[in-house]
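Omission of a single protein chain aside, the complex is shown with its protein chains in their original locations.
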Amino acid sequence: MTYEHFAVLIVIVPLMSAFAVALLGWFKRWACYPLTLAALFVSFICSLGILNTVISKGTIHYHFGGWEPPWGIEYVVDYLNGFMLVMLSFIALVVAIYSKRSIEQEIPEKIVPYYSIFLLLVAGLIGITVTGDLFNVFVFLEIASLAAYALIAVGEDGAPMAAFNYVIMGTVGACFYYLGIGYVYIVTGSLNMADLSQLLPNLYHNKAVLVGFALFTVGIAVKMGLFPLHVWLPDSYTYAPSVTSAVIAPMFTKVMAYLMVRIFFTLFKPYFSIDLIPITQILTWVAAGGIIAGSILAIAQTDLKRMLAYSSIANIGYIVLGIGLANRMGLTGSLLHILNHAFMKGTLFLVAGGIMYKMGMRDITQFRGLHKKMPFTMGTFTIAALSMIGIPPTGGFFSKFYLVLGAIDARQWAFIVVLLISSLLNAVYFFRIIENAYLEPPVTAYATDGGTHEEIKRDELPLSMLIPTLILAAGVVLLGIFNERIIAFIIRFAVPASF
Amino acid sequence: MKVFALLTVIITGVMLVYGAEDFPKWGDPNQPGSVHVAPRYTQGTYIEAGTPNIVTSVVADYRGYDTMGETTVIFTAGMACILMLRKKKRGEGESNV
Amino acid sequence: MFEYIVSKYNYWVYIFLMMLGLYGMIGKKNLVKKLIGMNIFQVAIILFYISIGSKVGASIPILTAEDLHGSANPLHYMNPLPHVLMLTAIVVGIATTGVALGIIIMVYNRYKTLAEDEILEIRKKSGV
Partner (left out) sequence: MEIVYSIKPLLAVLVSLIAAPLILLTGERQKNLREFWTILAAVIKFSIVVSMVPLVLDGKIIEYTILPIAPGLLLQLRVEPFGMVFALLSSTLWIATSFYSIGYMRGLNEHAQTRYFFAFAMCLSSAIGIAFSANLLTLFVFYEILTISTWPLVIHKETTEAVRGGRKYLLYTLTGGTLILFSAAMIYSLTGTLDFTPGGFLAGHGTPAMLTLLLITLILGFGVKAGIMPMHEWLPTAMVAPTPVSALLHAVAVVKAGVFGCLRVILYVFGPKVLTDLQLWLPLAYFVSFTILAAGLLALGQDHLKRRLAFSTVNCLSIMILGAALLSKSSITGGILHMAFHGFMKITLFFCAGAIYVKTHKEYVSQLDGLGRQMPLTFGAFTIGAMGLAGVPPVNGFISKWFLCLGALEAKEIVFLVVLLFSALLDVAFFFPIIYKAFFKKPLDDVNPHFDEAPMFMVVPLTVTAIISVGLGIAPDAVVHFFKITTLAVNSILGLGAG
């Protein structure tokens, strides 16, 4: 059965290419970039194959070494991680295409190890997503985390400190997570998710399981930067190289959100996470706080990337809010928002990187006249920003719509207010930029007699950077227009049936 | 900061102690962790994996994929150090890892 | 009560160590001390796992000659699985420490100090 091997290849190809890049790059530096692209492209094809197989033949199970679970390690791909895989590998591919010029400018002497680690990061994230074994998640989580620490640390001046804080927080998160595994293991004796979901219901009142669940939740919350455990996130996103921000922001937190869904609703039965302990309720309130706090903090920033980072915190709030609402509409909105937000944030960070590349700055107050200089870049920025605000027909609107529906279904009026207010706050901080970018530079005032403006020459990004940005922006719109198709064919089945 | 740290630590500690209440006693041979998956490894190690050392057979065979991940972690750490610390070559000088 | 405490002493030890490590990570100002805290934290968890695997009266998880062909009684051998997991975790811990040390070197090269508040001071002065 060849189709099953896609599930493995999607991880192994980037992983092996990471070794190959490191080796080959030693002799031929130019080879890194095409090799990376090729690996990610194969990965992307595999993800499509996987999703296709999942849709046509159902869940894929792959047993490593032929050892049947729970003794061996198993890869399980169903609708939930099937669509995550496509998203991850696609964004990784697009960002990789973009990366060439930006990296050559920002860290020219480190291209070889950069690409190698880039691939390891992608492999790690994909590995977390495909696996059906709790401990295997931890291993790949560490691969991804170490890669992320390094990718952040090579950024500009504040980066090493940001990376160090990230290491400390990230390690706490990861350790809590594998301590959680220990707590679950000690009372069940298994590490396989499917096996555990069978074993755990008898132990739902066991204190070890309760604490284990709490440890999972806190650990993942730290890793995904959920408010108020987000302290590592803004600095890391701000000081990291542009490409790093553009790959970590849309992917890492989303994978953690996926893991949260997986643990809440697959490893544990929804009835445990929702009814037995009030964890989902607590999470919704925490998330609501994160949405408001993130949005307000974003307004206070003048650094584009830092603003985007705070906006990420707010958006993680959306995703967790949807998970916490724990009904069909809410979770649909949440999963859709994972997808949409990955595209929007990807676009925004690519644009931020593009501005950085061309102008060498990202201070919002200096953006005047950018639309003339880089019309396409600012056009894509506008599209993504509108999506963040939630203007139809972009994707962001629909995920918000489902989240609102979910809040209505849960009869949680406070959250509806939070969602609506936050989209206004989003409007405040994004329109501030759009306004700046579309206005003329302040030096030449407007005059009724047709005062002449200083001519700003068009100076667009090189195509290798522009096209990926455009692709992601187009994705933002397409995801919005075809959201019903995505829900009807994929997300509908990814939501637990008991909802 | 100190107070905050102490508070966090105490809360975590209380939570962990609370969870430990339902743990099996130390060294209990029949604790759930030892009776569900592990016996197969003990009994099958030589027949299925060909070595009397159970840890070896689990590391390298039953859960060999984890071990591959583990080596990748080391590789990642190595590459990370190269990425972070390698300086531009000064003339003919060796790279400074 | 006393018996209860004694029968689970391994857990209390690990919890104490872990709290120690966690305090070091959050409460200490020096980056290397934070890192040491992190190591204590990780080692505590490793100890916890290893103690899960132990069985009273059991031997190391290497089969004796007569038990090779499937006749082994699991009660006579330690649970190997936590050991395996901890092999991985130890490696992960080392790798993390390595990367963290690498980052510390970068920090030191830039600020010539490893005290967090001094670094903050320097950064405030330079306006970054």
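A, B and C are the chain letters, set down in written order, and residue numbers restart from 1 in every chain.
Please note the rule applied: a contact is a pair of C-beta atoms (placed from the backbone, for glycine too) under 8 Å apart; a residue touches a chain by one contact, two chains touch by 3 or more.
Treat the numbers as computed from the prediction; the structure is a model and nothing was measured.
The chain that is not displayed touches the following shown chains in the complete assembly: A.
Contact with the chain not shown here comes from a single listed residue; of A:Leu386, A:Met465 or A:Leu479, that residue is A:Leu386. For chain A, the list of residues touching the undisplayed chain reads 386, 389-393, 397-398, 400-402, 404-405, 408-409, 416, 420-421, 423-424, 427, 431, 435, 438-440, 445-446, 448-451, 453, 481-485, 487-488, 492.
Here, only the chains that are shown with their structure count from here on.
Taken as a contact graph, the chains are fully connected, with every chain touching every other chain. Placing every chain at the mean of its C-alpha atoms, the farthest one from chain B is found to be A.
Centroids of chain B and chain C (each the mean of its C-alpha atoms) stand 9 Å apart.
Chain A and chain C have Cα centroids lying 29 Å from one another. Touching of two or more other chains is recorded for residues 135, 139, 142, 146, 149-150, 153, 160, 185-186, 191 of chain A.
Multi-chain contact residues of chain B (touching two or more other chains): 16, 20, 23, 31, 33-35, 37-38, 41, 63, 66, 69-70, 73, 76-77, 80-81, 84. Those residues of chain C that touch chain A in the shared complex are 18, 22, 25, 31, 34, 38, 41-42, 45, 48-49, 52, 81-82, 85, 88-89, 92, 95-96, 99-100, 102-104, 106-107, 110, 119, 123, 126, 128. Taken in their complex, chain A has these residues touching chain B: 15, 18-19, 22, 64-65, 67, 70-73, 109-110, 113-114, 116-117, 120, 123-124, 127, 135-136, 139-140, 142-143, 146-147, 149-151, 153-154, 160, 183, 185-191, 199, 206-208, 210-212, 214. In the complex of the two chains, the chain C residues touching chain B come out as 7-12, 15, 18-19, 22-23, 26-27, 51-58, 61-65, 68-72, 74-75, 77, 79-85, 87-88, 91-92, 94-96, 98-99, 102-103, 105-106.
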